[in-house]
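Shown here: the complex without one of its protein chains, the others still in place.
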Amino acid sequence: MAKLARIRISDDEASRTLAQLNDIFAMIEQMRAVDTEGIEPMNHPLGGSQRLRDDVVTEHDRREAAMRNAPEHQDGLFLVPRVIE
Amino acid sequence: MSVDGSTDLARASVAALAKVLAAKEVSAVELATLFLDRIDAHRDLNVFLDVRPDVTLAQAREADRRRAAGETGPLLGVPLAHKDIFVTRDWASTAASRMLKGYMSPFDATVVEQLAAAGMVCLGKVNCDEFAMGSSNENSAYGPVLNPWDKGAVPGGSSGGSSAAVAARIAPVATATDTGGSIREPAAFTGITGTKPTYGRPSRWGMIAFASSLDTAGLMTVSAEDAAIVLSAMMGFDPRDSTSVDRPPEDCTRDLERPVKGLRIGVPKEFFGPGLSPDVEQSVRAALDVYRGLGAELVEISLPNAALGIPVYYVVAPAECSSNLSRFDGVRYGHRASKYRDLEDMISRSRAEGLGPEPKRRILIGTYVLSHGYYDAYYLKAQQVRRLIADEFRRAFETCDIIAGPVTSTVAFGFGEKAADPVSMYLADLYTVPGSLAGIPSMSIPCGFGDKGRPVGLQLMADYFQEARMLGAAHQYQLATDWHRRVPAGF
Partner (left out) sequence: MTNPNWEVVIGLETHAQLSTQSKIFSGAPTAFGAEPNSQASLVDLALPGVLPVLNRGAVERAIRFGLSVGATVNRRSIFARKNYFYPDLPKGYQISQYEIPVVSGGGITIEVGGVEKYVRLTRAHLEEDAGKSLHEDFHGMSGIDLNRAGTPLLEIVSEPDMRSSAEAVAYAKKLHELVQWIGICDGNMQEGSFRCDANVSVRRRGTETFGTRCEIKNLNSFRFLEQAIEYEVERQIELIEGGGRVVQETRLFDPDRVETRTMRSKEDAQDYRYFPDPDLLPLVIDDAWIARVGSEMPALPEVQRSRLVEVHGLSVQDAQALTASRATVDYFEAMLAALPGEAKLCANWLMGELSARLNREQIDLARAPIDAPQLAALLRRITDGTLSGKMAKDVFDAMWNGDGTADAVIAARGLAQISDAGAIAAIVDEVIAANPKSVEEFRAGKDKAFNALVGQVMKASKGKANPQQVTDLLRARLG
């Protein structure tokens, strides 16, 4: 999971976290006993449908603002360790 | 009320401040200065994460200029603090995380914009649990906030900075956010009024996301009346938020004077089970008696699935947060590890260093419940039980107008008491999570003091879009009691 979530965890941390997660999942377990046959999952508190935006350009160049918070950048690009494909 | 009585001004409600500002007995600049001084004097509470007096005073001068130009309005010149979950151009926006240390947002959150448009003057950004995850404020990367009532007690979380700011009267109003109880629990722990409106009514644009289907902006105030006044300015429809409800803005003060005689108050029996500590129960029952005395009708109701709220919440919220927090990868902004082997290692180390233990824990839970082979058993199941819980509220509101009960099972606990045991910490939200899952409006109002003289909150919940009715019921209680006027010693 830690790899999937891209979080580096030391062995020590991992065993402590695992114990906590086990407790949490034991607590979550209660929910699994409920009969939910035929119940529609609730993804949003309110129903409704997606509102649509007109296809017009409303945003303009924000590169400078974006680069101000960038850890490393050059020529308007965000720099990262080499991407290998 | 007078300018020289600065303590009086600091303790004044928004409604009272509006009057002295309108009468030009005090200027916005004077008010801002007064609160900036109080912020400075009470730094030990660790409430504020970023204060920039020059920006605050510029806003105050602008408010004074607007008033001089003939503008009026109940919020013009009234100071407030923003929870550091709302992004702001002029103050750093960190979500109390190391990940976003010093991050300057190129835009303001809608709520920040709306309140600024109403003329409110921002005092700065206040502390909270990292990414709004927590119930004690112990999860802030910048240290915990202290409870003004008892510096050995937590102020609650995640909006602990907001609640402590208002409880200590170092800000008359503070914005807050509630995902599973993050407004109501700290409000209860610090003896103030905390209001979470219907999900989707205030915009989420510019709120650093924790769990998108639950996150709701709200307020910490001295009174329900104040909440009604300020909330009216932050409930408009926002086209930038697809889940924003398209309803006309509303005057939340309209039911304040409405008597509670005949109001049907549902009391869920499950909220008074063995887990509820006697001191809290006593104050809550006394509050219900006040309502009875005012002519309200108490109706026993049952919310049998509400107890499943916590397990459901700890599937849904982590699932959403695991995805929402993926953007913090050290590529475009935020913390980047200084040493790494390659790209993947850079991302993993940046996240490991930038994120604290609670966000990490929730990301791991969320990653697990969404992963292949577990999705149906956990995530889908949780969304189904979530509907059962919401349906239960709908049915309850056929027999009552308001639901009342405790906010928390105990008064504020001490630092470190629950920090090592996440499950016991999670259970602190037992009574608040069901309303969050349903998305209904809900609030906490002070109703007494329990063990160690720590405050107790009464929770009120209403059906969707009935926040005005709920605020009215709270205001009527506050007309009959003075718990909300109590201020901790030394403030």
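Observations, loosely collected:
Order as written gives the chain letters A and B; numbering starts at 1 within each chain.
Just so we're on the same page, contacts are C-beta pairs under 8 Å (C-beta built on N, C-alpha and C of every residue); 3 or more make two chains touch, one makes a residue touch a chain.
No experiment lies behind these values; they were computed from the predicted model shown.
Only one of B:102, B:143 or B:239 touches the absent chain when the whole complex is considered: B:239.
The hidden chain makes contact, of the residues B:204, B:381 or B:418, with B:204. Per the touch definition above, the residue from B:19, B:52, B:264 or B:332 contacting the chain not shown is B:332. Although one chain is hidden here, its contacts on chain A can still be listed: residues 4, 6, 43-44, 48-59, 61-63, 66-67, 72, 74-83, 85.
Although one chain is hidden here, its contacts on chain B can still be listed: residues 86-87, 93, 95, 100, 103, 105-107, 109, 204-209, 211-213, 239-243, 319-320, 322-323, 325-327, 329, 331-333, 343-344, 347, 367, 370-372, 375, 379.
The criterion applied here is as follows: only the chains that are shown with their structure count from here on.
Those residues of chain B that touch chain A in the complex are listed here as 103-104, 106, 198-200, 213-214, 239, 242-243, 245-246, 305, 307-308, 310-312, 314-315, 322, 326, 329-336, 340, 342-349, 351-352, 355, 360-361, 363-365, 367-368, 371, 377-378, 380-388, 390, 421-423, 426, 437-440, 464.
Here chain A touches chain B in the complex through residues 1-9, 17, 20-21, 23-25, 27-32, 34, 36, 39-46, 48, 50-51, 53, 62, 65-66, 68-72, 78, 80-84, going by the rule given at the top.
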